[in-house]
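Have a look at this one.
For this view, one protein chain was removed and the others were kept in their places.
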Amino acid sequence: MFDLMWLLIAIPLASGALLLIWGKESDRFGHLIGTAASAASFVLGVVLFVRLMGEDAGHRSQAVSLFTWIDTGTFHVEMSFVLDQLSGLFVLLITGVGTLIHVYSIGYMGHDERRRRFFAYLNIFVAAMLTLVLAGDYLVLFLGWEGVGLASYLLIGFWQHKPSAAAAAKKAFVVNRVGDIGMALAIMLMFAQFGTSAIAAVDAAAPGAGDSVTTALGLLLLLGACGKSAQVPLQSWLLDAMEGPTPVSALIHAATMVTAGVYLVVRSNAIFDASEVARTAVIVVGLVTLLAGAWIGCAKDDIKKALAGSTMSQIGYMMLAAGLGPAGYAFAVFHLITHGFFKANMFLGAGSVMHGMDDDVEMRHYGGLRTMMPITFATFGLGYLAIIGVPPFAGFWSKDKIIEAAFGENLWVGLGALLGAGVTAFYMTRLMILTFLSQKRWRDDVHPHESPRVMTWPLIGLAALSAVGGILLLGDWITEWLEPVVGHAEHHELAVPAIVLTIIITAVVLLGVVAAVVFYRREPIAAETPADSSVSIFARAGRHELYGNEVNETLVVRPTRHLTRFLVWLDGMGIDGFVTGLADRLGDTSQLLRKPQTGYVRSYALTMFGGVAVVVLCLLAVTLA
Amino acid sequence: MITTFISAELPPIDAPTIEYSLLGPLFIVTGVAVLGVLVEAFWPRASRFVVQAVLAVVGIVAALADTVWVYTDLDRIDAPLQARGQVAGEGALTVDGPGVFTWGILLVFGLMSMLLFAERRLEGGLSAFTGRAADAPGSSAEAQAVQLRVEHTEVFPLALFALVGMMLFATSNDLLTMFVALEVLSLPLYLLCALARRRRLLSQEAALKYFLLGAFSSVFFLYGIALAYGYSGSFELSAIDTAVTNRTGGENMLLASIALMAVGLLFKIGAAPFHTWTPDVYQGAPTPVTAFMAAGTKAAAFLALLRVFYVGFGGSQWDWRPTIVAIAIITMFLGAVVSISQTDVKRMLAYSSIAHAGFLLVGFVGVYAGVAGSDRITSVSSVLFYLAVYGLSSIGAFAVVTLVRDSGGETTHLSKWAGLGRTSPLLAGSFAIFMLSFAGIPLTGGFIGKWGVFSAAYAGGFWWLVVIGVMISALAAYFYVRVIVLMFFTDPVGDGPTVAVPSVLTTVVIVVAVVGTVGLGIIPGPVLDLAQHAGAFVR
Amino acid sequence: MNEYITLSLILFTIGAVGVLVRRNAIIVFMCIELMLNATNLAFVSFSRQHGNLDGQVAAFFVMVVAAAEVVVGLSIIVSIYRARRTTSVDDASLLKS
Partner (left out) sequence: MILSILAAIPIAGALLLALLPRGRGGHLPAKAIALSVSLVTLAVSFVVLARFDVGDGGYQLTSTHEWIAAFGAHYAVGVNGIALTLVLLTTILAPIVILASFDDRLPDPRGTNAYLAWMLAVEGLAIGAFTATDAFLFYVLFEATLIPLYFLIGTFGGPTTTPGGRSYAAVKFLIYNLVGGLLMLAAIVGLYVVSSRQGDASYLLTDLTDLDMSRTTERLLFCGFMAAFAIKAPLWPLHTWLPDAAAQSTPGTSVLMVSVVDKIGTFGMITWCLNLFPEAADWASPVIMTLAVVSIVYGALLAIGQDDIRRLIAFTSVSHFGFIILGIFAFTSTSMAGSTLYMFNHGLSTAALFIVTGIMVSRRGSARISDFGGVQKIAPILSGVLLLAGLSSLSLPGLAPFVSEFLVLAGTFTVSIPAAAVATLGIVLAALYILIMYQRTMTGPLDPGSAGVTDLEPREIAALTPAIMLIIGLGFFPQPVLNAINPAIDTVVSHIGKGDPAPRTPTLITEHSKDVPTDEEGGH
């Protein structure tokens, strides 16, 4: 039965390929095929997951090897997949949320003549993402890793006629490639070190490899994770990636792909457990990104970018949790799943709003939409409650656990996480107010309206999940479920009892909400974004995404451009110039040497006579010497 | 009564022993040449040209056949080095492997040149030679001569005498014979150079230069001989060799004689700095004569060079090798570089012949005699093969030159050759093949030849000279490929030259040259083995 | 003995210099003949020194060759004179570079 897990990948992949090849004839029903494929994959996933639960705890890691991918010298890679507790959860998340988003896209992309291709790309993404999480070998994981990168590239740049979209797509791919250096080098190191990149083998060998190796591995993997999960310092691509169609932002840049980095860290727990330094690095990255993302989220007026900022910060939470080691892995995954629910929900909601507002993303042009699009408002609201962590919604449970674990690690880390929670509440409230509450600010030629059913049903589904996602924690189910994979989380006592901490957290959240209300409820909101000069330094920094792009520009892009220009010049003038210069010298020499050929026989005779003399002298010289 | 009385007085004279069978080819060619003179004297003018041509061709073919026969039953000598042949004609000649091989290629070159000489289609039924050399250029007499269709049919006997001289030069065993041979080969060529039908001023000037410089150089050669004689008391190479090895006599006199003889011979092969005559003469002379000179003189002179320096002065090779190395490098470089800036095809070919003289010298200085028992490339065999290939290619190239014409005769200015590959691909293609062979590109004979001389030099311990050689041949290639660029990659100029349709004679020559060049590149085995089995010189 | 060789060398050099300095083709040619005769002197004296006749025979050969050269050379020079009305070797310099 588990041998069929390759079908999880094969079905969407085949459908994607089919849609690409089939051509225009399939425009009418292509989207249905795509959705069906995703759904079928989901069903199979559920079946397999149930089977997995059926197995006893020892046999819940099911590995299959399809064929030998590469075998040469000492280098051997099996095209192998592992379905275990961890990947099982991801399969459900990816195919489930994925299917919902497919359905949603049927409506959202309804008017796009290239809808068929859109669904093909979505299918390919699902296949690649499943490869990523099911991989039993780091190189196979890398295959999926790059696969999702490709899908993300294609989907961000789906509206290629928009230069901004094309640029954003390229940026996303290139920045990810920077992270991939880390991945690639990590895998090479595994080969040099362990002679294999099979995850199981590496896990088994990592503890014995020595601190330096595991640290190196950990940091390299972290670099890869930063690229994929838009963590500082490789965060800059995510906000530009919002150029893509909103379902893409929901599926790839909120729910699934961007969390791959977290998955990688959790999956490589053996390595990170073995290296204190690597773990600390993960925590730092997570914490910094958490706050940076939140900060950006506060300042953006573009609804999708605000959400993107929040995504960054939420993934920061997951990273942070993953960095905490066995204590946090389970919660990282837990938050990842819940976040998958509510963030996908909110993105789709945003999409629904844009759908009603003629694809306007400027929140300052919204306002009071709750009446216009009630379902969207309701579902979005649930998501809102979930993300800011209001009991008993999904986000509350997961985030609460993470902050708790953070305090368990270190007071300052805990405080940072706590602050993040407050800021999250602030900017999400701000977003709610600007969009749904407050007074209407849209122009009269805009006629906001609720989206069609095909779009609202997925919203409802995801909203429901956001509401009840917390049940996974019921009786610590998730921690126990994941324990065989990520190891046992020894529960350490906090200075204050957990319940007190929970209350504190909730209080901070409410504080954030109140602050936002106070700030945005009183005076009427400007329909246009205030000029940079008129806003506080913090807002300005946030709007410029904390100047991440400027930093990249000055530190990387511009030097590279100059270097390239210089090298082009060097190649032409220097290297090639040298060669061609030789040719010219040759011509000159030739002209010079033909001068003696004067045509005067006497001068010829003279040369000969001189030659005679020289030859005689040479011979004498040689003998005397 | 009286006879008995006389015979009682004087001892009987024992006639010199001449190996007629061995020297057959020489006698045949000489005889035919003399016959040609008689024909000149007695045969009616109307059909004389044809008769002379046929006579020459037949004679050479016969000589060639005889050469083959001679070559096959040269008796072998195994010590000290593998060699074949013997000293003949009372020590005046050495009929040995290399010599007879050279006879062979000389005769082949001669044959091809005769065919070019006999070509009459291009000048409207007249040969490439002036009607009456005595007439002033552009004079009414000249025009009249053209009307009367008078022709210098002496060119054939002259060429044959030159051929005899070359063959003698290649096989002479004593210096006096060598000098005589040198003159016998030179004097007719001086005359032939002066006989061009078109551009007669240039032709005469070329002849004058060739004559004066040639005489000048041969005087040095002669003085060298005198010194050698003074050093060793004999003209025979073997005697000189013993003298040199025993170091009898004054060292400086020996060196001086080496130097002076070297000058004479290097002049003939056109090595720097004694090359100055080459471009002018090659350009001015009638193209068939140029072909004959380029191929024949070089081959004969090189054999003489090898013979003198290996057999005669082999004992003091450590004295002369460094100088020859220097000369080789200068010659290669100069020939290759100057040819780049040439605009006239014939001059360009002249410079390329200079460069090739340099490459031949590289093989020569190797002085590598191989080891007994193994058939490895020796200096001698490599040079022989190179001469064969180079001769074929250059005769072919000059034959092509005779066909590219406009109203004023041959158009040798390179710019006129632009786009030739478009208008007449076959002709340009064969010229390109010769160029590639000169450049030493694989699958042409030139490549095998280069390989040979380089390996000889390498085996002789001059690997660095080989490196210099390959670098310079890259320079040379730069020019040859530019010619191809001109012919194939450039669009034809407005009033391009017309490619005259030759008679079967020239066609045969070109075809043979192409086949030979390519064939020697792909299956050089037979000719190479022939050169191998020629063995060393007989002393 | 050496005096003869010295003399022949002197003659030879005189001839060579003459070739280099004189313009008139005929005279250039005569200088060459002078060099030839210098060589003859050398031959004869060496022959005397070595006490064999080869050198003297050589001298005769050289004379014959010289004669032949004269014929060829003069014919060329004369034809050029016909064409250009001059025998200066410097005028014959169309072929160059």
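Order of writing sets the chain letters: A, B and C. Residues in each chain are counted from 1.
Rule of thumb we're sticking to: a contact is a pair of C-beta atoms (placed from the backbone, for glycine too) under 8 Å apart; a residue touches a chain by one contact, two chains touch by 3 or more.
Owing to the predicted nature of the structure, the values given are computational and were not obtained by experimental measurement.
Every visible chain touched by the undisplayed chain in the complete complex is listed here: A, B. In the complete complex, the residue from B:466, B:500, B:513 or B:536 that touches the missing chain is B:466.
Within the full complex, the residue among A:32, A:188, A:514 or A:551 touching the omitted chain is A:188.
Take subunit A: the residues that touch the chain left off the picture are 20, 65, 67-76, 79, 139, 142-143, 145-147, 150, 153, 157, 160-163, 165-167, 169-170, 173-174, 177-178, 180-181, 184-185, 187-189, 191-196, 198, 200-202, 204-205, 208-210, 213, 560, 563-565, 567-568, 571, 575-576, 579.
Listed here are the subunit B residues that touch the chain not shown: 374-377, 381, 422, 436, 439-443, 447-448, 450-451, 454-455, 458-459, 463, 466-467, 469-471, 473-474, 477-478, 481-482, 484-485, 488-491, 523-525, 528-529, 532.
Rule of thumb we're sticking to: only the chains that are shown with their structure count from here on.
C-beta contact counts were set side by side for B-C and A-C; B-C has more.
For the pair subunit A and subunit B, the distance between C-alpha centroids works out to 80 Å. For the pair subunit B and subunit C, the distance between C-alpha centroids works out to 25 Å.
Remark: subunit A and subunit C have CA centroids separated by 97 Å (rounded to whole angstrom).
Among the residues of subunit A, those touching two or more other chains are numbered 594, 597, 599, 601, 605. Counting only residues that touch two or more partner chains, subunit C has 19, 28, 89, 92-96.
Considering their complex, residues 16, 19-21, 23, 28, 89-90, 92-97 of subunit C touch subunit A. Partner subunit A is touched in their complex by these residues of subunit B: 208-209, 212-213, 216-217, 220, 251-252, 255-256, 258-260, 262-263, 267, 272-274, 276-277, 279-280, 319-320, 322-323, 326-327, 334, 337-342, 475, 478. Of all residues in subunit C, those touching subunit B in their complex are 5, 12, 15, 19, 25, 28-29, 32, 35-36, 38-39, 42-43, 46-47, 49-50, 52, 54-55, 57-58, 61-62, 65, 68-69, 72-73, 75-77, 79-80, 82-84, 89, 92-96.
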